[in-house]
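Notes to accompany the following structure.
Not every chain of the complex is shown here; the ones you see sit where they belong.
In order of appearance the chains are A and B, and numbering begins at 1 in each one.
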Amino acid sequence: MYSVPAASLLRFARRDIGLAAMNKSWSPEIEAFRREVRDFIRTHLPDDIRCQVAEERMDLPREDLIRWHKILHEQGGWGCPGWPVEHGGPGWNFEQQYVFERELALNDAPRLMIYGVGMLGPTLMEFGSDEQKRRFLPPILRGDVYWCQGFSEPNAGSDLAALKCRADRDGDDYIVNGSKIWTSDAHHADWIFGLYRTASDGKKQHGITFLLIDLDSPGITLRPLLMFEGTHEVNQVFFDNVRVPVTHRVGEEHRGWTYAKYLLGLERFGTAEISRSMASLGRLKTLVAEIAADAGGAYYRDAAANVEIELRALELTERRLLFGPGGPDAMGPEASMLKVRGTELQQCILELTMEAMGPAGQIDRPRDAQPGSNRTQLEQAGRNYFNYRKTSIYSGSNEIQKNIIAKAVLGL
Amino acid sequence: MNFQFSDEQTLIRDSISRFLADEYAFDRRLTLTADGLGYSDVHWQQFAELGWLALPFAEQYGGLDATPVETMIIMEQFGRGLMVSPYLSTIVFAGQLLANAGSEEQCETILPDVITGDRLLACAYAEPQSRRALSGVSTRAERDGDIFVINGDKSLAIYAECAHTLIVSARTSGVDHDAHGVSLFLVDTPTAGISMTHHRTHDGSRASDITLHNVTVSADKLIGELDNGLPALDFAIDVATAAVCAEASGAMWAVYEQTLAYLKTREQFGQTLGSLQALQHRLVDVYTSCELAQSAALDATLHLGADPAARRRAVSAAKVTIANHGKTVGQEGVQLHGGVGMTMELPIGHYLKRLTAINAAFGDANYHLRRYQNP
């Protein structure tokens, strides 16, 4: 069979359908779209918000996140870039969504309000009742209701299905007791969606129910969990006889695991944050360009170049997987690889930034001291380094991701 | 943006893959690389018949006008199959250097024979003292009327032993390390004044140290402009570097697959090695390295037509990526195989040797890390 000469294949290909279908560039349409998005961000992103993102903050104030979401929303539902037109989104195709999120990252715009926009919204579109869609989707679209996610529990970290927080049926309500932990932004949020145990016989994945809960409900208290560098991002949420109407249940009772798996699948693409690392790397390169030779300049410049090269290879890997055979739908457990390597490089960039700052990188300055000046961005280098240690732990620790790859890709 | 192979490219890939499986089984490779010129004449003729020698060349010389992607595909497969042959030296490196920089007359004289497999080429550009810098050329070519007289030493020219024609870089003006003043010449071999010491390298390839003593070539053997040979040479080296990156990527995938297969079957203490989490995670790292290396090779390949600075950055980035990951993958392949991985009989150690040779070829990681920053 190998005796089909290359000539016959290639002559045919070149003359009739064009030879190298591979193309590392965007089509003119997408390129024009990219420029439109970029220009919009650059002209509409408030500078005080941009500066906070450029400081590598993940703990933006609620007000700033909502303000930016509403600016995007005004532009035609851009705050919910993955939503179809029927629900008020822009109805973009995958390439457009990819380019849009990349431009947000490269231009230091905040991350999307992911729990409502990226997770609950699509899950409701898939599994919610018509009433739930009518009631909950529009406020997410407009940025009027801030959602958070209640999945993890104190003794069920990576082993999500081992959760114990109970929801007991009582007439038209569930009564919820227990607690959720690592709840990002619960102190900003209005509502929490999450998983609660409604039955404890059988497999642990069975008997889990997906509920939407108003955080103003009586019986809910929050305990802030500070990161070890001082940032308040996550919380423990306690439920003490909290009444939740049955109408706030998504899908069927006991079947919540199915919906959660769908929802978590939506998160997979985001956590590698390759484009955000590109922006961080730009800041690092500016910093190390100024370090004198006798102060280790060559060392830091080499190190920055090395991580840039690694990031470049990872970015192309992401694109090969998204725009290769089968398109983005073909991306399976390989996403775990992007998450592992992406967070490693993200951490490496922030580590180098801190190290290049020398002893000054160790000063513990409050987050809000003089936001906006370039000098201050770098002065957060130590805090950022420490804070971002979480990225290899959250969204399924990198060890769990490697287990997934070993099983699902390697077949071990 | 599209990273799918066309159907035709997939067919070419499969065709090479089958050829290697049928004609280049590992024990056959061991025999071929052990003796003589290190490759098979019969295979070379098959390459010609299959059109592989014609791929990158223009139709007017009998070529197929293929793109760098097709070269990448063939080199990836050669990497997987551990093929050693003069393909890199003749077709990818010297051949494309001539095709890009040579006169139409030179191309007409030489390329058709190359494509039919009747003429082999090699490029002699490195010198014992040059180590890395392309401009480190001390070999001199003095003009004497209609001829040039070349004197100097060239080191480790790959597959020069079997080449009928060499492309030799020599200084026609300036001093060592001047970028200007280097010219390229076609030198047929054997020719009076050329002597070679041939070496077998650990990966089973061949390379020769060459001494040129009053070697005379006529002025029409000058390739391109006098004194301005470096840009063409630089480009050709990038083409060859991208090709060995693709080869490395293929070799890495083979290591991954063979190691995975080994871990799945090999039992110790009553369980397969593949069930041990520590080894699983290490093989996940190997897998990740393979994906990154494949991307880097593709990155370099797709930038061969870009402006020189972008091309150099992409090629150097790829070479660094391959160095960082290829070394580790090769070492992990041997380590995870344990004792059998150390033996001559198993391909796994030979992949490590080839990956190691690729790291040393065309500038090591440190050289390319610098070049990436100052392309």
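By definition in this document, contacts are C-beta pairs under 8 Å (C-beta built on N, C-alpha and C of every residue); 3 or more make two chains touch, one makes a residue touch a chain.
Computed from a prediction, not measured in an experiment: that's the story for all the values here.
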Query raised in the report: Whole-complex formula, using the labels shown?
Result: A x2, B x2
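Rule of thumb we're sticking to: only the chains that are shown with their structure count from here on.
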Requested in this report: Round to the nearest whole Å and give the separation of the Cα centres of chain A and chain B.
Outcome: 41
Query raised in the report: What does chain B use to touch chain A in their complex?
Result: 1-9, 11-12, 14-19, 22, 49-52, 54-55, 64-67, 69-70, 260, 263-264, 274-275, 277, 280-281, 283-284, 287-288, 291-296, 298-299, 302, 317-318, 320-321, 324, 369-370, 372-373
**Report entry** Parts of chain A lying in touch with chain B, wherever the complex brings them together
**Finding:** 1-14, 17, 19-27, 30, 95, 301-302, 305-306, 308-310, 312-314, 316-317, 319-320, 323-325, 334, 337, 340-341, 399, 402-403, 405-406, 409-412
